[in-house]
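Here the complex is missing one protein chain, while the rest keep their positions.
Presenting chain A:
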Amino acid sequence: MRKYSDKKNAQLKNYYEDRFYHAPVTKKLSTEGSAFENDHQILSQKFELKNSFIELDFWVIEINKDDNIAILSKLKSLGYEAFNDASAIDFVAQKQGFEVYYQLLNMEKNLRVRVKTFVGLKERLQSVMSVFKGANWCEREIYDMFGIFIINHPNLKRLLMPDDWYGHPFLKSYPLHGDEFAKWYEIDKIFGKEYREVVGEENRDPGFVDEKDTLNFSRIYHEVGKGEAPRENKYLQEYQEESGVPFVKKVKRTQVKILDKRR
């Protein structure tokens, strides 16, 4: 059930209520006194942690990008043995770089940690494949979607996009509908560039129907073959043609029989 709300002043409400969703600001708690306190002590003695807090039961630590292998292997020895995910966030416009994160899980104590690091635009990141095998595809996806180069990765090539794709689609500068390259990708690849004129541009509005175009569109029940003159009268498509095949029992729309129950 939907939550009850007063609908009497629904129109007025628009003026004083923000209609857009704002992500709530979550609390960032200290690790002191939490289950992560011991792990935090061990890590901070050995490595430089830029930041460390607990957010929504996740222990979040921010590290230097060159420490990623050492810190992840240390966390692994502390019991965070399951590698869940790694990906990146585009902060090119704000900070000239990407935020790369790794998410680990301690299955014995049911604790989760997110390791964040910052990679500048022309910087490279070390692969953590030597610590977690599961990082293989995640790092390929980071390279594919953001263009962050991963050093020492055994097979750094595109994962989701085709090998010959141009550009990195998860960059915020990448257009959602694709650039000129994406627009003609399959045509260029299959037929060649000279075929662009024959096929034409992608129709990016599938709901668009040109009513004056009788060659490609027609009203429902007024369909005709391509190039034929438009039909005046309504016409119900029958399964069988009039001069059809003998032996086959004719089925007509006018003679349908609706069964009350299944036989």
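Keep in mind that, in the parts below, a contact is a pair of C-beta atoms (placed from the backbone, for glycine too) under 8 Å apart; a residue touches a chain by one contact, two chains touch by 3 or more; residues count from 1.
Note that in this section contacts and distances are computed from a predicted model.
Could you check which of "Ammonium transporter", "Cytochrome C", "NADH-quinone oxidoreductase subunit B" or "PadR family transcriptional regulator" matches the UniProt name for the chain that's left out?
Options "Ammonium transporter", "Cytochrome C", "NADH-quinone oxidoreductase subunit B" or "PadR family transcriptional regulator" narrow down to "NADH-quinone oxidoreductase subunit B" for the missing chain.
Identify the residue among A:69, A:82, A:156 or A:182 that touches the chain left out of the display.
With A:69, A:82, A:156 or A:182 as choices, the missing chain is touched by A:182.
Taking the entire complex into account, which one of A:33, A:154 or A:200 touches the absent chain?
A:200
Just name the one of A:108, A:210, A:241 or A:260 that touches the chain not displayed here.
A:241
With the missing chain put back, which residues of chain A would touch it? List them for me.
Answer for chain A: residues 160-162, 169, 174-179, 182, 185-187, 189-190, 198-200, 202-204, 206, 237, 239-241, 244-246 touch the chain left out.
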